[in-house]
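Okay, here's the structure, questions in a sec.
The excerpt is restricted to a subset of chains, each kept in its original location.
The first chain written gets the first letter, and so on, giving A, B and C; residue counts start at 1 in each chain.
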Amino acid sequence: MLDLQVDLEVRPGEVLALLGPNGAGKTTLLRCIAGLSVIDEGRISIDDVAVDEPLTGSFVVPERRQIGVVFQDYLLFQHLTVIENVAFGLRARGMRKGDARRVAREWIARIGLDNYATQLPKSLSGGQGQRVALARALATEPAVLLLDEPLAALDSTTRADVRRDLRRHLQAFTGMGILVTHDPVDCYALADRVAILDAGRVVQIGTLTEVTAHPRSRYVADLVGVNLVSGEVVGSALTTPSGVVVIVADAAPGPSLAVIRPHSIGLTRGPVVESSIRNSWPGEITEIDRLGDRVRVGVTGALTLTAEITSAALDAMHLQIGDEVTATAKATEIEVYAA
Amino acid sequence: GSESAQPSSDELIVFAASSLTEAFIAIGVEFEEANPGTDVTFNFLGSTELVAQLLQGAPAAVFVAADDVNMAKVLDAGENDGEPVVFAGNTFEIIVEPGNPQGIHDLADLADQDLIVVLCADSVPCGRGAATILTNAGVDLTPKSFDERVKGVVTKVTSGEADAGIVYVTDVLAVGAAADGVAIPAELNVINRYSAVVTRSAPNSAVARTFVDFVASARGQAILAAHGFLAP
Amino acid sequence: MKRQRGRTNLPVPAIALACSAIAFFALPLIGLLWRAPWSQAWRYINDDASLAALRLSLICSLWATVLSIVFGVPLAWLLARVQFRGRSFVRALCTLSMVLPPVVGGVALFFALGRRGIVGQYLDRWFDLRLPFTTAGVVLAQTFVAMPFLVVTVEAALRQLDGRLEDAARTLGGAPWYTFRRVTLPAIGPAVVAGSVLAWARALGEFGATITFAGNFPGTTQTMPLAVFLSLETNPEKAIVLALVLIVISFTVLVVLRDRWFFGRNGGSSTALP
């Protein structure tokens, strides 16, 4: 189904965040690294040992790869109690029962499920299940950690706690980590680099700052919450394929991407008559998201933009969904870079 | 499909002991030729099973038993219509593998510990016969198995798993070259009596009686003799 | 997803055990083939009585399978999903006919459905319906011994199934029967097929209960196993040929119902999340 072509390198001690739209192939990539799916060509190596290389026929089975995987849907063993689930990897690697239970109990304490140690997974809530899956993968202290949305089902308090624990764990450990997440906060907190996967291809890779500063896809722009416009720069104007013109300051000519941050976009009712602001795009308000004292307003016209204004401004202007407004942005606040 | 085995008027259902299979199939063919319009259907099973079915209301017109014990059960239950007719006898032989590789020549040879001997169980006629014969001969042997059917003994010998057994003469004859028989002296031997009776529930007792008479007739006797049965 | 390189997954000792098991089943078959009188085979098969027995066997075993499914699947459902007093007892009751020597099973059927049986006497008196020694009797005897295999298999599958799938169907407006038909049954498909195969095979091979309860009448109650058994008494070679016919038929049915049909279109892991 999926044609996955990826060239990635994760250095020891480094954590790579893997982001991308649903169905991009993130889970599939993790499965290949874990040895649960087999690649057709190319090479996967861990610590310079080829664990899967069709050309030479070398293949290391999953249980020899020293990996820990947190699966997107947890895959807890339903017939084992929570503590037995967590101790499973230790026992499988030959640890004595008593020792394994002791280590498992520590992990269970760390994820805050002491009361559930002897329960079966089916009596856990979704979030509790995810925490158990995490503890189970971490307990074996693997050389490579593959985490598929490990914090998705956790409530905000627990998520912060578990994230902190996870960071401590990842920092202490010399292996490699690959973390699939849809939450930029996780990337900030846990990852050294970020790779953006789309339709089986890596479309962007770099440090988080690099990637978020210069998003190359709508996905990343949405993720960091900025507006992305792509087009051709001629002189000081970027023209989109649909013909919208964005005036920019000092840009090299050629196909380019422009980032417009929501808080550098202003909204006014009716057309802008005279202003030092060079860009103005009329449109209709399609969305109003209040986030505390700030509000994100979606404006759809020739461009689809998100502006961030204060609640006070919104209320003062009595803006509502459906209202006609003009979005404005100073040319100097638009960042342009080659596509 | 739930077609019934309940007979039509010209259909004659005969419950016969399975040792009679070949002989009675031949008799049936001749009987149908001699009585155009009749259609004989046989139910060949062990006598005991036949009795059980009969007592459960199986639609038999004629019951043919391989021994007196089973015939007595039917008579006791009052399922008969008229008296049974004894029409044949059968004696026993030692059945051995073709060519008699173990060199078994009399009953005493069977007592050899290294031989694998199988007999019928006491609960079936051939077992009772064999037990009597061995007592008569004063031979004490421990068989490997007591089969519930005489054919079980035959199968074990013909497949080479057993070296010898005691079965009816007719059984040895029936398997042809697959086994040989060693005769048992008449003074030690036992004769088993075959008898036939018309049942109380026979829908057309006249035809049934004709069949019993045909079996006892000279022609019937000839066919039986050809299959190794003794005259009554 | 792609090739199977490096993914056999089975440890060597397990494969060794499995292969021994296969050999154990193959050897007797080879033995039969080896001893079969090939020159005579066609003559033995192409014989009115044998063909009639074959036809009857196929029809009766099919009916028995259908009855087993129609009655057995609800029974399995009841045992798996409804908590009631004496459930273990009922479950044990329904495996009864498996441990009963078949002949005794036939006798027990007489006691129940025979002319003098508990229910049979009324069937006889009121409806003029007599089951022993009829083709219907064959079907009943086969159903009696075959249905437990389906029930036990399907119950196990129902217990392995995540009941919340049925919950999901009900919130979507699926009445119990609709839910059962469209969600439960397909999800346990492999087990229903497996159970049906077991029941069918058991019915096809049924001998003792049939001969006792239904008798041995050519054309109406003489099924293939009876024909084989009786040939064994008179003509062992013919018995081998007929047994091989029975084997070939069941082989054909089972091999033709290949994996795809056999185990539903998703061919496995049917309770997986995406």
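List of remarks:
Methods note: a residue touches a chain if its C-beta (ideal position, glycine included) is under 8 Å from a C-beta of that chain, and two chains touch if they have at least 3 such contacts.
In this text, all values refer to a predicted model and were calculated from it rather than measured experimentally.
Each kind of chain appears once in the view, while the complete assembly in this file is A x2, B x1, C x2.
Everything that follows uses one rule, which is that only the chains that are shown with their structure count from here on.
Note on chain placement: the centre of chain A and the centre of chain B lie 87 Å apart, centres being C-alpha means. Measuring from the averaged C-alpha position of chain B to that of chain C gives a distance of 34 Å. With centres defined as mean CA coordinates, chain C is found 54 Å away from chain A. Among the residues of chain C, none is in touch with two or more other chains.
Of all residues in chain B, none touches 2 or more other chains.
The touching residues of chain C, counted against chain B in their complex, run 59, 63, 107, 110, 114-116, 130, 132-136, 139, 211-212, 215-221, 230, 232-234, 236. By the touch rule above, chain B contacts chain C in their complex via residues 1-6, 13, 18, 21-22, 41-45, 49, 52-53, 56-59, 149, 151, 155, 158, 174-175, 178.
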